[in-house]
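Only one protein chain is missing from this complex, and each of the others stays in its spot.
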Amino acid sequence: MSPKRFDAVVVGAGPAGLAAAGVLSRAGYAVLVVDEAPVPGGRLWAQWHRLGSTVWDGAHEVDRLVSALAPGVQWRLSTSVEAIAGSAAEGFQVDLARGGAVGRAVLLATGAAEVPLPIPGWTLPGVLAVGAAQTLWKGWHIPPGRRGIIVGTNPLGFAVAQELLGAGVESLAIVMPPPSMATAHLGSLPQQWDRLFELAAGAPRWAQPVARLLHGRAGWQRMAMRLYPPGGLAVSGARLQLRRQALAVEGGDCVEAVTLQSVDAAGLPAGAPWTEPADFVLLAGGLRPLGELTAQAGVQRGHYDGLGGEVPLVTARLATSRAGLFAAGNVLGVESARVAIAQGRLAGWGMVAHLGGSVPADRWREAEGALELARRDAPFAFQPGLGAARLRHRADSEREVGP
Amino acid sequence: MTGRAPQVVVVGAGVIGAAVTYVLSSAGVRVTLVDRGPLGGGTSSRCDGNVLVIDKDPGYQAEMAMLSQNLLREWAGDLGDIEYRRPGSYLALAGEDEEEPARAWVDAQCREGLAFRYLEYEETHRVMPDLAADVPGSVYSPTDSTLNPLAYVAALLAKSRHRGAQVRARSPVAEIRVEQGRAAGVGLADGTALVADAVVVAAGVWTPAVLAPLGVRLPIRPRRGHLVVSTKGPRYGDVKVMEFGYLMAKFGRERVVPPDVERFGVALVYEPTRAGNFVLGSSREFAGMDTEPDPAVLHAIVKRALRFYPGMARATVLRGFAGLRPWTPDHVPVVGPVPGVEGLYVAAGHEGDGIGLAAVTGRLIGDFILERTPPLPVAPLAVGRFQEETAEWA
Amino acid sequence: MANPLVRFWLDGEERQGPLGVPVGLVLYGQGERVLGWNEVTGQPRGLYCGIGHCFECRLEIDGVRDQRACLVPLAAGMRVCRQVPPTPLAFEDAP
Partner (left out) sequence: MGVAGARGPEAAAPAVDAVICRCEAVALGALVAARNAWAIDDLRQLKLLTRAGMGMCQGRVCQPLLESLARSWGWDPSGALAARPPTRPWAMGQVLPESSEPEHG
C-alpha cells in the first residue's frame, strides 16, 4: 500500500501547527495534521493567563484555531511520527505507526519538553513534571493532591501554582532545587534568585519594582535574602520559600514527604534538614525545545540558552536549512503560545510560497507584525536572555540558511 | 629491536586497536594508541557482542575464531565486568530445504574437531519454545560467547593504560612517517610527532583512507548493518539464535526470501541482553559511510524476526542503529606486515567479526612485532593477497 | 461539561471513569498512583510528564503493550493492565 500524498504534512497539532494548517488549508492545499495526542491543541488548551485587563484562555484559542481550518484537512491523531526521510523533490516520507504519508512540505511544530530536577526520590509516583499538574487540573479538573511542594522557580511553576487555586490544594509551597552537577545549567541558588528577579514572573505586582531593583545587584540581593521571611512570602496561593531547598522526596510506594533544608543568604545549607508531609511534588525545571525530529531530519541547528536549548536555524519565514522543511512554535525556542500561533501563520505562508503559491505582500507584513506584537506583549520570558538569544539566532540563521 | 623496549603507535581505537594495544602493553611494549575521534566511537560501538564460531567456514576461519574464543576466555578474568558469558548459539532453519545443508555444515565442523550438533525438531523446540512451530531443526555450537562490545574496548584500554600505554582520543593522524623504507612514526594533525619502531593501522573501514597516502591500496569496503533493540518487555528465550540462512547472506549464496529481506540482506539474529532488552539483526548492504538508520531496513529485520518468533508481535521496538562492517572480498581479515614498508602493519577488514576476532588479531600483531611464532598460518591474512582486486577497487 | 461515566477494567477489577479522559489521568484521580514498576530496580513508577514523553505511565491497554496512558482516552469496556517487569533471564554458560 503506497502512502497517501499531501501538499503539506504538519507535525504537531499545538498552536503553531494548527495556525499553519489554517493558512495552508484556506489557501487550498491538501494538509495532513499529525499529533500523538488524541485531541488537537497541544499544551495550548491547559494555558491561561491575564493579558492586560482581559483573560487569555488557551481553550478558546484552540477552538478558534480548529474552526479556522478549511474543510478537508486530514487528521492523524493518537499517532506518533517515527521518522522523516526523503526530500522536497521526491516528497518527504513521514513514517507513522501503521503506514505513513508523503508531503511536498513538512512543518515541524513539535513543541517543548520539560527539563527535570533530579532530586533523590523524584521517581516516586506522585512526583510530576509541573506541566502534568497543569494538564490534570486545567485540562480535566483532576486535582494533583492536597499538600504539594513545587521545586524550582521556573515561570511555569508560578503559572501552575496560580492555576491550582481552586483545585482544593490545602497547602502549596515553592522551594529551591538543591545544586547538582546534572543541573549545572541552573547555576547556584543566588544565580537562580537573580534570574527570578530578572524575570519577575509570578511576583505580586508590588514586588515587581523590588525585583527589578535587586536584579544584578549582589550586595542588595544578599541583604534582601537575609531579610527574607523563613516561612516564605505568599505568592499566587503558594508560599514562595526562596530560602529553602528540597533535598529529597520520601515515600514507599508514592510521595509521603519532602526533606527540606534552610539555606543562608548566600545560598549555602544552614541547619539540620527536616521533613514535611506532602502527597504530591511538582518539578519546575523549565522547558526545552523538543527537537528530536529536527535533529533526525538533519536540519542545521544551534544551541541558545535563552531559547531553552538546541533549535533549528531558520529564515525569517521559518524555512530550515532543508528545502521544504519548516519549523514553528516552541521547537524554535520556548516562548508564549501567542508567539507560537504567530510563527505558525508565518510558517504557513512560507510553505504556501514554497509550494508555488503566491503570497500577497500584506500577508507577510501582517504575519510578521503579529509575531512582533505577540513578542512585545508576552507576559513574561521563560528564560533569561531571551531577547539576546533571539538576535544571535537570527544572525546565525541569516548567515547559515539565509534571510 | 634490542637494548630498549620497542615503541609502537597503533592507529584506531576500536576493538582491534584496543586488543593490539592490550597485547603489546602486556608484553612490555611502549604503545601509543591514537584515534581521530572518541575511543570506540566507530564500528565497535555500533555492533553486537557476538563471539562466534557457528557462522565460520569450516577449516581456517573456524580455527581462527576458536583461537580467539579461547584467548578471550583467558582475558575475561583480567578485564573485569564486560558482560562476558558463554551461552552457546543456535542456527534455526527456515525450511526443510535447509536441513541437508545444515547437517552437512555440522558434519564438516565436527570433522575439524569442533563440538557442533544438529538438533532435531523436538530438541530444537524444547530449547527454544518461542520458535515458530514450522522450524524443522537447528544447529548448536556450545562454545559461542557474547559480551558488551564497548565495555570490552573500554576494559582493554583501561588495562593497557595501567600497563603504561598512552591513549589519545580526538587525535587525527595527518601522516604515517616512512624513512628509508621503514615506518618511523606518525604525525598528528595538531603537529605532534610520535616516533615509533612500528606502526599498526587498525582503522576498520577507514583503513584504506589512512593507508592511501603511502600508495597502499586495500579492498576494504563499508558493509552496513542495522540492529533493532527492543524495550525491556517480554523476551523470547535466553539463548542466542540466528537463522541458518544468515550464512547464505554472509557468503552471498542463494536464498529464497521476500524481496525486502533479499534487498537489505536481512537474516535473523536474536540476542537477549543482560540489561533486559533484546537485540534483533541483521542486514548487509553496501551503502557508503552513512550510519543513519533506515526505517525500511528496521521494518524488514522485524518482519524477518516475526517469521521465526511469531509471539514477538507483542514486543516493542525501542531503537535502531547502524554500523559499518569492514568487508573484504574473501571475508577474511587483513592482518600482517605491509610489503615494502618495514615496521608497518595492518589489522583490519574483520567484516562482522571484529569483536570475535579481536583477541586473536591482537595476538598475531604481537607475534609479528615481537617476532614470536604465530599460533596459526598467516598467509591467508596477508596484506598482499588482493593484488588483482586492488586494481578493481582502487 | 462533565464526561459520562463508563465501565472499564483495571487489572481485571471493574471500575468506572469519565469517558474520553486519558486513562493515566483517570487512574491518578482515582488515587492509583502506581502504574508500573521499573524493570531495573522493581520500584514503583507512575504518571510523570503527562504529555507522552516519558513513558512512565505505560500500560497494556486492550492487549497492546507500552501504551502511554496519558495519551489514551478512556473508552467503555477498556481493559487496562499494569505491566509486570519480566524476571531477569538466567544466563547460564553452556557446559
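Going in written order, the chains are labelled A, B and C, and every chain counts its residues from 1.
Basically, contacts are C-beta pairs under 8 Å (C-beta built on N, C-alpha and C of every residue); 3 or more make two chains touch, one makes a residue touch a chain.
Since the structure is predicted, the reported quantities are computational estimates derived from the model, not experimental observations.
The chain we do not see here touches A, B, C in the full complex.
Looking at A:36, A:163 or A:194, the residue that reaches the missing chain in the full complex is A:36. Interface note: of A:264, A:292 or A:366, the residue touching the hidden chain in the full complex is A:292. Although one chain is not drawn, the whole complex shows that of A:122, A:197, A:326 or A:382 it is A:122 that touches it. The omitted chain makes contact with chain A at the following residues, 1, 32, 36, 74-76, 80-83, 85, 95, 97-99, 113, 115-116, 118-123, 178, 180-185, 247-248, 250-252, 256-257, 259, 261, 272-275, 277, 288, 290-293, 295-296, 303, 309-310. Interface residues of chain B with the unshown chain, by the touch rule above, are 38-41, 45, 150-151, 154-155, 157-158, 161, 167, 169, 230-232, 275, 292-293, 295, 298-299, 302-303, 305-306, 312-321.
For chain C, the residues touching the absent chain in the complete assembly are 38, 40-41, 43, 45, 48-49, 53-56, 58, 64-66.
Here is the rule we go by: only the chains that are shown with their structure count from here on.
Taken as a graph of touching chains, this assembly is complete, with every chain in contact with every other. With each centre defined as the average position of its C-alpha atoms, the distance from chain A to chain C rounds to 26 Å. Along chain B, no residue makes contact with two or more other chains.
Within chain A, no positions touching two or more other chains are listed. Residues of chain C touching chain B in their complex: 39-40, 65-66, 83, 85-86, 88-95.
Within the complex formed with chain C, the chain A residues making contact are 36-38, 43, 78, 113-114, 123-129, 131-133, 135-136, 139-140, 142-144, 253-255, 290. Within the complex formed with chain A, the residues of chain C that make contact are 18, 21-22, 25-26, 28-29, 33-35, 38, 43-54, 68, 70-73.
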